[in-house]
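Here the structure is laid out as C-alpha cells; the discussion comes afterwards.
Missing here: one protein chain of the complex. Every other protein chain is in place.
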Amino acid sequence: MDKGSVYTHTVRVRYAECDKMGFVHHSNWALYFEEARTEQMRAKGITYKDMEDDGLIMPVKSMSIDFKRAGRYDDLLSIEIWIEGIPEIRCTFMYKTYNQNGELLNTASMVMFYARKSDLRPIKIPSIISEKYGF
Amino acid sequence: MDKGSVYTHTVRVRYAECDKMGFVHHSNWALYFEEARTEQMRAKGITYKDMEDDGLIMPVKSMSIDFKRAGRYDDLLSIEIWIEGIPEIRCTFMYKTYNQNGELLNTASMVMFYARKSDLRPIKIPSIISEKYGF
Amino acid sequence: MDKGSVYTHTVRVRYAECDKMGFVHHSNWALYFEEARTEQMRAKGITYKDMEDDGLIMPVKSMSIDFKRAGRYDDLLSIEIWIEGIPEIRCTFMYKTYNQNGELLNTASMVMFYARKSDLRPIKIPSIISEKYGF
Partner (left out) sequence: MDKGSVYTHTVRVRYAECDKMGFVHHSNWALYFEEARTEQMRAKGITYKDMEDDGLIMPVKSMSIDFKRAGRYDDLLSIEIWIEGIPEIRCTFMYKTYNQNGELLNTASMVMFYARKSDLRPIKIPSIISEKYGF
C-alpha cells in the first residue's frame, strides 16, 4: 500500500462523544474522519464548502473501521489520512488513529464518490481536485 | 399557563445518547423535543417534511431547559408537548419529560418562528398550520 | 449465509440526523444499528442494560457499511438484524436497511465481543445470552 502523501489531523475527544463505558462511541469516528478529510483538503488549498457551493458533493459509498483500542475522553488524537491509489469516480480515503501516547486506536477506510448536487449523478474527479492533489 | 392540547410522545434513550456519567447528555434533549414536535404535527395531520418541501422552515429562536433529574440509558421517556398561547410569527413549544417511573426529569420551552426557506424571512403562521391546530 | 432468526426494527429518521445534502449522515447509522440490536435482545427477553449492570459489556471490534441509497429525513426505516454463525467470544451482527418504499438503503456488519466491564477482558458468550438466543 502506497501511503502517498499523509496528512495528520489532531482532534480532542469531547465529553459528549464518549459513552457510558468511557469510550469514544463508535458512531463518532466518522465525525473525526470527516474533519480530517476537510482539513486535508484545506491544506491542499481547496475547501469542501467551496466545492459544495460549486455544485459538487461527495457521498460515502462504504466505510469500514477496525478497532484496536478505545479512544477516551480528552484524548488528543492524531489521525493520519491518505488517499489510496488514483481516484477517478471513486476516491478511497485511508485512516489511522493514534492517541497522545502513540498507541494505535484504529484503522479505517472510506470510499466516496464525486457527484453533482443537482442530480446526484457520479462524475469523474473534478480537475480542480486532481490538480491540487497532484494526481 | 394554559396547557392547551397536550400531546405525549414516547422515546427510548439510546446508549450513544448517554455520557460517561451514565446520563442523557444535555445536548440530546433537543433531539427528543424535535422528535416530539414532529410527531405532534403528524398527529394533527401535517408533516414537517411536507411543510419544508413546500418552502417553509421553522428555525429555533431560543431554547431553555431546566433539569430536575437525569435521564438514563434505556429509559422510556414520556414527553409532553403543548403550544403556549396563540402563535403568530413565533410559536412557543413547552415540554415536560417524565421517565417510566413517572418522575419529572425536566421542563423546557422552545421558541420557533415560521420562515420562507428561500430567503429566511419570518412569516405569519401558515394557514395550513393554524387550521390543523385549530388556532 | 444463514440469516438465522431475523429481527426487524423500525426507526424514524430525525431531522438532526440528516446533513446539508438532506441525507442521513453516515455517522448516524451506527446509532440505528445499536438501537436495532438492543431491541433484538429485548425481544429475546434480555436487556443490554441489565447485562451491563451485571458487569458485562459489548465493545465493537469492527464495523462496515455499504451504502446503496441515501436515507432521508422522516424516512421510516426497517432494519433487519441477524447474527451470523455461532458466536463464541465474538459475535457478528448483520444488518439490512430498507426505507418505507422497500428500497434497500444499505447493508452492514458489526463484530462485537463480550467483555467484563471491570477489566475489559474478553470472555466467552455468557450462558444467559446463548440460552436466550438458542445457540
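What to note about this one:
So that you can tell them apart, the chains are marked A, B and C in the order they are listed, and the count of residues begins at 1 in each.
Everything below uses one rule, namely that a contact is a pair of C-beta atoms (placed from the backbone, for glycine too) under 8 Å apart; a residue touches a chain by one contact, two chains touch by 3 or more.
Remember, predicted model here, so these are calculated numbers, not experimental data.
Only one of the listed residues, C:Gly22, C:Gly55, C:Gly85 or C:Pro122, touches the absent chain: C:Gly22. Along chain B, the points of touch with the absent chain fall at residues 20-21, 23, 25-31, 34, 52, 57, 59-67, 70, 117. By the touch criterion stated above, the residues of chain C touching the omitted chain are 15-16, 18-20, 22, 25, 27, 73. Seen from chain A, the chain kept out of the figure touches residues 12, 14-16, 30-31, 34-35, 38, 47-49, 52, 73-74.
Everything that follows uses one rule, which is that only the chains that are shown with their structure count from here on.
Relative to the centroid of every protein C-alpha atom shown, the closest chain centre, again from C-alpha atoms, is found for C. One simple way to say how far apart two chains are is to compare their mean CA positions; for chain A and chain C this gives 24 Å. Averaged C-alpha coordinates put the centre of chain B at 28 Å from the centre of chain C.
Chain B has its Cα centroid 33 Å from the Cα centroid of chain A. Residues of chain A found to touch two or more other chains are 20, 25, 27.
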